[in-house]
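Missing here: one protein chain of the complex. Every other protein chain is in place.
So, chain A:
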Amino acid sequence: MPDSDTLAFADRPTDSVGLVTPHITKFDTPLPLACGKVLPEYELIYETYGTLNADRSNAVLICHALSGHHHAAGYHGAEDRKPGWWDAHIGPGKSIDTNRFFVVSLNNLGGCHGSTGPVSHNPETGRQWGPDFPMVTVSDWVVSQARLADHLGIERWAAAVGGSLGGMQVLQWTMVYPERVANAVVIAATPRLSAQNIAFNEVARQAIRSDPEFFDGWYAEHDTVPKRGLKLARMVGHITYLSEDAMGSKFGRDLRSNDLNFGFDVEFQVESYLRYQGDTFSTAFDANTYLLMTKALDYFDPAAAHAGDLASALAPAQCPFLIVSFTTDWRFPPSRSRELVDALTRAGKSVSYANIDSPHGHDAFLLPEPRYKALFGAFMRRVARELRIDEKGKEETPDAR
């Protein structure tokens, strides 16, 4: 996670949403999934920032990436050492301005941060879902998100916004619920994973599944977690999130001590960093969830049902798109965003595209690069202007309802 986003609650700037409390909503209507199974009931955990206006026209949906969750902005408690994962872009006066917008950020199904997932209780068996939790896909997530929107009384999102895997959910929204998305922001995403992307995911999955503590996914019942597997999975993933240049300038060939010790303990700073990232993640994230999320990434391919023609897959979309990529992102490089842009122009959709110069690789989508902020902010202000969403305090016209 970004260094610039580590301000503790006590040092929070004035453009923070401040303290936030998550909400949980239970859904009793069974959810049929793409894999053929049905989730009889489920809960979604979400946070909201800002105020929903009278005509419910100012709601913005945030879709999270692989290891993300509902806590996108602000702090849960005064002792928090860092804010939510997208605090750089959500808050009063920020790109997603909470003085104008009502922001909804949820944890997806299958997650391990409070929404129903492998760590939840399976009502049918009385045990934890564990590896029995059905495979969920981007399209399943979007259906569940639409039900959350129904619950909140939001007929149409002013904008659906997401980076990486979150961007894929936004794309899915525009194709299956075109009338429910007024604008779409798709950042550092791709219309489908490449063989190389899937290969990296498979290495991560194998690392987890071959850990002796994995117990075919029933590790909780053995009172253990496949820490080594998760750690390796995260280390591999993390390499793909950073650019070669970012890694080089951050660590170079720096050693932890002055001399080589001709052993296999940590010697280079980059080793130390990766191990630290892996260790932290291995105790904070659920292994079954990680497996599910990587599969959801692999499966996403809206063009597949249209003989590979992405433009015809995107034909139902009605809203303006903002597509953003980052020059040094090699996980989902600019060329993949451009593929998406070209399909959208071929389909005659409203689209703008920018390729932001950043040294930070895929992780750049989380960071407050000045050009990225200016562009994202300009797009969101245009959204507010066109939907006649005023700043809080400046009331709308009385006939707005």
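Simple rule for what comes next: a contact is a pair of C-beta atoms (placed from the backbone, for glycine too) under 8 Å apart; a residue touches a chain by one contact, two chains touch by 3 or more; residues count from 1.
The rule is simple: contacts and distances are computed from a predicted model.
Asker: For the chain that's not shown, choose its UniProt protein name out of "Biotin-independent malonate decarboxylase subunit gamma", "3-oxoacyl-[acyl-carrier-protein] synthase 2", "Methionine biosynthesis protein MetW" or "ABC-2 type transport system ATP-binding protein".
Answerer: So the chain that does not appear here would be "Methionine biosynthesis protein MetW", according to UniProt.
Asker: Which is it among A:Glu202, A:Glu221, A:Asp254 or A:Glu386 that touches the chain not included here?
Answerer: A:Glu386
Asker: Among A:Asp80, A:Asp342 or A:Asp390, choose the residue that contacts the chain missing from this document, as touch is defined above.
Answerer: Residue touching the chain left out of view: A:Asp342.
Asker: Against the chain that's been left off, what residues of chain A make contact? List them.
Answerer: Within chain A, the residues that touch the unshown chain are 320, 322, 338, 341-342, 345-346, 348, 350-355, 357, 371, 374-375, 378-379, 381-382, 386.
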